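Take this structure first; my questions come after.
Every protein chain of the complex appears in place save one, which is left out.
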Amino acid sequence: MTVLLAVAIGALYACGIYLMLRRSLVKLLLGLVLISHAANLLIFTAGGLRRGAAPIVRAGEEALTRPHADPLPQALVLTAIVISFGVLAFALALFRRVHQSIGADDVDRMRSTDT
Amino acid sequence: MLGEVLTGFVAAAFAAPLARRLPRLAGPILALVPLGILAALTWRYAGSAAPPRTSVAWLPGLGIDLAFRLDGLAYLFALLICGIGAVILVYAGAYFAGDRRRGRMLATLLAFMASMLGVVLADHLVALFVFWELTSVTSYLLIGFDHEQEKSRKAALQALLVTGGGGLALLAGVVLLAQAAGTWDISALAGQAQTIRASPLQLPIIVLVLAGCFTKSAQVPFHFWLPNAMAAPTPVSAYLHSATMVKAGVYLAARLNPSLGGAAAWEWALIGFGALTAVTAAAMSLRQHELKRLLAYSTVASLGVLIMLVGLAAPEGGADAVTAAKAVVLFLLAHALYKATLFLVAGSLTRATGLKDARLLVGLRRAMPLTFVAGVLAGLSMVGVPALLGYLGKESAIAAAWERHAAGPAMLALVLAAPPLVVVGLRVGVAPFLGSRRAVVADGAGTAHEVPTGMWVGPVALAVIGLVLGLAPMLLNRVVSETAAAVHGAPVAARLALWHGFNAVVLLDVAIVLGGVALWLWRSSIDRWTRRLARLAAFGPERGYALALEGTLAFGRVQTRLLQSGYLRRYLLVVFLFAIAVVGAALVAAHRPGAIGAALGEIVHVHAEDVLLVVMMVVAAVAVVHSRSRVAAVIALGAVGLAVSLVFVLYSAPDLALTQVLIETLTVILFVLAMRQLPFFVDLSSRRTRVRDLVVAVLGGGLMTTLVLLASHVQLGDEVASAYFAAEAVPQGHGRNVVNVILVDFRALDTLGEITVLALAAIGVIALVRGRTGLEARR
Amino acid sequence: MSSIILRTGVRFVTPLMLLLAALLVLRGHNEPGGGFIGGLLAAAGLILQTLASGSGASRRLIRVAPLTLVSGGLLLAAFSGFLAMIGCGAFMTAIWVESLGLGTPLLFDLGVFMVVVGTTLTVIEGMAEGNA
Partner (left out) sequence: MNLLAVPILLPLVFASVMLATRWPRVQRLLSVAGALGLFLVNLAILWQVDRVGVATLQVGGWPAPAGITLVADRLSAVMLVMTGAMGLGIAVYSLGEIRRRKQRFGYHTLLHVLLMGVCGAFLTGDLFNLFVWYEVMLIASFVLLTLGGRRGQLEGAIKYVTINLVASAFFLAALGVLYGMTGTLNMADLAHAVDRIDRPELLTVLAMMFLVAFGLKAGVFPLFFWLPASYHTPPTAITAIFSALLTKVGVYSMIRMFTLVFVQNVGWTHGLLLAIAGLTMVSGVLGAAVQSDMRRILSFHIVSQIGYLLMGLGLAGPAVAALHVPGRTLNDRAAMAVAALGLGGTVFFMVHVILAKTALFLVCGVVERLRRSASLDRVGGLATTHPVLAGLFLVAALSLAGIPPLAGFWAKFMLVRAGLEGAAWVVTTAALGTGLLTLYSMTKIWAEAFWKPLPAGELQRRDRVMTRGTRLLMYGPTFAIVGAIVAIGLWPASLEAFATRTAAQLVDPSEYVAAVSNHAIFSRSDRERAAMPADSGTSGEAPR
């Protein structure tokens, strides 16, 4: 599965990068979401994959029985997912606001603040 | 001696309030400061046989002290700085009568004086550099004093950039010098001359140090800033450009002559640039008619002569070097005295008549008798009439060049440069006062009368000192021998006399004066002749300065337009390309044959549902890219998220899966809410752009895949942390869901930060939404 | 959107979801769940209510402004970490009352729950409001 997931991660990155290079604000955001999916999967994969061994101690036991999935990457990914949700919500509000003030879904028209 | 230097800065702080309270007396009162400092220094100097030295630790960690040492060379310069400084302060006080900027002028002059004093007294390379830069900054403020004029601002900037650029070279130079010599103390450098010479850094040091000296002392090709700096008020020009700041370069060259002087590069750079400067500037002075510009070019020429003389005073040279060392001192002293006087006289003339053009000023001896006295004495001193100090200066310079080589470049340069300087002396110091008043063309001169006391007393005093020292040069014996010794790096005995007997030098001297007179008599035809040369100025170094500045700015503009284009996707493209380049290069370097193959070999252990999931994920991702309808794209995005959460389900992460599903739902809702009114996507980019972006995207994705594949096989295999979690979640965390225990206990700090992010996102959304409604309400 | 079917459906679904959310938070320390998941679920339920009955409906249901929920949750989470410092423990050291099976991490989780609910509601309501 690692191999497959590695390919999937690469594909997600590629799609994300391609979308981010478009001129549309919406595509930019979609690209960002794809890239954050890719990053989450990357952490998950890099932490080691294991089937049917959720890191939940069985009732009455004192510790996880081996083998078990590494709980730490899961916690990290969970945190990362929630953070990117918060950031995404803000970004969406911002992008919509910009869209309303510019009237077009085109990043190329937002150049007034550079030199 | 720190006290003496600091006094000037402290006095500067009080200058402005003083000028407000006692406007008339501020100049004379503040003039007491340099005189007091001078008295204190003289007391120290006269009181000890060996040069007194004081040192205060400043930055002990880097070996930097505020060390000062008062030897002959330092004392001579201190004498000029304080003595002429006092005169200038009195003069400036009167010059700015009724001007509310008087306080600022006096304060800046005092700060400049103190900085200059610091330069010549410092016995630590860094301390010297600190004061050196301070002179640049204070002179920037002084040159740009009339800052409402664009000309002044430009001249100030030019001076600052040229001397500042040299200053940076000097900084590198002194650091390398200290590194090569193993000491920061200037007085200890001479003892390390051999070590320095053996160092591979010697040539860079010489180049860098001389870059500092030459820019500061306005040597060709850096000379142009000095004439332009004449935009400053007269007291400033008189002080900065005759006696002090421009001499700082000469001072430093002289100071380091014993330690760097043995090298041929040093010697020939000094002689060559000095000679070139002297001749060029002297020739250019012939073209000038404005009083201050005449003086400016002659100053540049004299600085050239001084630099050349330092070059002749090689530390291991013979008698000719000794003569040159003495000539440095005498010429320096004489030049400072007569040039400062002439500048002040020029300022008085302009103040009295409103005229700047030397051709229009005639017959003022009755109207301005005291200025006349000062002018004539100083002018004739510059011409080199015996019994004035200027004669001794010029005579000794000729002697030094003659002794070195009767037909050498130094001699040649002197012979060529001296006659035009005679002309300048006559035109500024003598000509305006002679002739009949009937010849006065302009009205201003008709009603001219003597300037106020404060403006004549100083010039007269300086001119008289020149006369006294010219008549009784033996007064200078001690200071000349000690100063020359410092320049030469070996003891020098000076026995000065009014008349050294009739010899070839005297003959040359006479010839030079006659040549000067001839130049003056035929000035109209020479003027016509040199006009043609003036066209060459278009190709001069000032043009180079302008080109360098404009070129840099043009390059900056192009670079900025290229980089900071405003197109976000270009920024992202550069970011991705840079990342791909550096990460890719490292990955290629890390590549081992077979590694990827081995990683790929694992593909046999794959479940069918895995394949299905991954295919779903990739197809959905491609659909997001490909879709023309926004809603479809968002739904496809949701499908990607769903596939991801299924991966979490399959691979033992129930919490993650739940979170992902919920978040994905909310994300889709958010997208739908945000994009309700938006139309379909349009293809905005050309085909070429899309292909290019596709290549970048595939490269980026491929890189990440490779990285994951390679990294998945490099594992230390002892996850201490995760083992700890597995073991301690129940006993100490009181929870069986290890992931949740990590989130709320083991690593609760992460979660704390995370909910802070959420809270701020909420605030941000509200601010954006409400802010808009507020805006619309106002409309 | 505010069809009768949806409104009636939501009347049953939302309380169910809130109940489930509460369960997930309470059991989250031992079974899958926890403040995040519970919070998201609760928020989803409340949003359904909003979609069905217009904005303000969920406000009436929970009776506090979402932003107050957010700042309250933050303070609660910070407070649960701060408790240990009173007893000279390190910041965020858990304190457990073993007999009840309660401890500051649960308080922390409750804070997380509040922030998540508050934020999600604020964001969604804000976006909906911006469209109106």
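Going in written order, the chains are labelled A, B and C, and every chain counts its residues from 1.
Please note the rule applied: a residue touches a chain if its C-beta (ideal position, glycine included) is under 8 Å from a C-beta of that chain, and two chains touch if they have at least 3 such contacts.
Keep in mind that this is a model prediction, so the values were computed, not measured.
**Q** Which visible chains touch the chain that is not shown?
**A** A, B, C
**Q** Looking beyond the chains shown, say which of B:Leu434, B:Leu475, B:Ala586 or B:Val682 touches the absent one.
**A** B:Ala586
**Q** One chain is left out of this view; which of B:Thr323, B:Thr371 or B:Ser722 touches it in the full complex?
**A** Considering all chains, including the one not shown, the answer is B:Ser722.
**Q** Could you please point out the chain B residues that touch the chain left off the display?
**A** Here the touching residues of chain B are 57-62, 126, 129-130, 133-134, 137, 140, 144, 147-148, 150, 153, 156-157, 160-161, 164-165, 168-169, 171-172, 175-176, 179, 552-553, 555-557, 559-560, 563-564, 566, 568, 571-572, 574-575, 578-579, 582-583, 585-587, 589-590, 592, 704, 707-708, 710-712, 714-728, 731-732, 745-750, 752-754, 756-757, 759-761, 763-764, 767-768, 770-772, 774-775.
**Q** In the full complex, which residues of chain A touch the absent chain?
**A** Here the touching residues of chain A are 20, 25, 28, 32, 35-36, 38-40, 42-43, 45-48, 62-63, 72-73, 76, 79-80, 83, 86-87, 90-91, 94-95, 97-98, 101-102, 107, 110-115.
**Q** Please output the residues of chain C touching the missing chain, sorted low to high.
**A** Within chain C, the residues that touch the unshown chain are 67-68, 70-72, 74-75, 78, 81-82, 84-85, 88-94.
Quick note on the criterion: only the chains that are shown with their structure count from here on.
**Q** Find the geometric centre of each of chain A and chain B from their Cα atoms only, then give the gap between the two centres in Å, rounded to an integer.
**A** Whole-Å distance between the two chain centres: 50.
**Q** Could you put a whole-Å number on the gap between the CA centroids of chain A and chain C?
**A** 23
**Q** Could you list the positions in chain A whose residues touch two or more of the other chains?
**A** 54, 56, 59, 78, 82, 86, 89, 92-93, 96-97
**Q** Hey, what residues on chain B touch two or more of the other chains?
**A** 654-655, 659, 663, 666, 670, 674, 736-737, 743, 751, 758, 761, 765, 768-769, 772
**Q** Quick one: which bits of chain B touch chain A in the complex? Just the residue numbers, please.
**A** Touch list, chain B to chain A: 560-561, 564-569, 572-573, 576, 599-600, 602-603, 605-607, 610-611, 614, 617-618, 621-622, 624-625, 630, 633-634, 637, 640-641, 644, 647-648, 650-656, 659-660, 663, 666-667, 670-671, 674-675, 678-679, 681, 684-685, 693-694, 696-698, 700-705, 708-709, 711-712, 715, 719, 721-722, 725-731, 736-739, 742-743, 747, 750-751, 754, 757-758, 760-761, 764-765, 768-769, 772.
**Q** Per the contact definition, I'd like the list of chain A residues that touch chain C in the complex.
**A** Counting only chain A, the residues touching chain C are 54, 56, 59, 78, 82, 86, 89, 92-93, 96-97.
**Q** Once bound in the complex, which stretches of chain C touch chain B?
**A** Answer in residue numbers: 28-37, 40-41, 43-44, 47, 66-67, 70-71, 73-74, 77-78, 81, 92, 94, 96, 98, 101, 103, 105-106, 108-109, 111-112, 115-116, 118-120, 122-124, 126-131.
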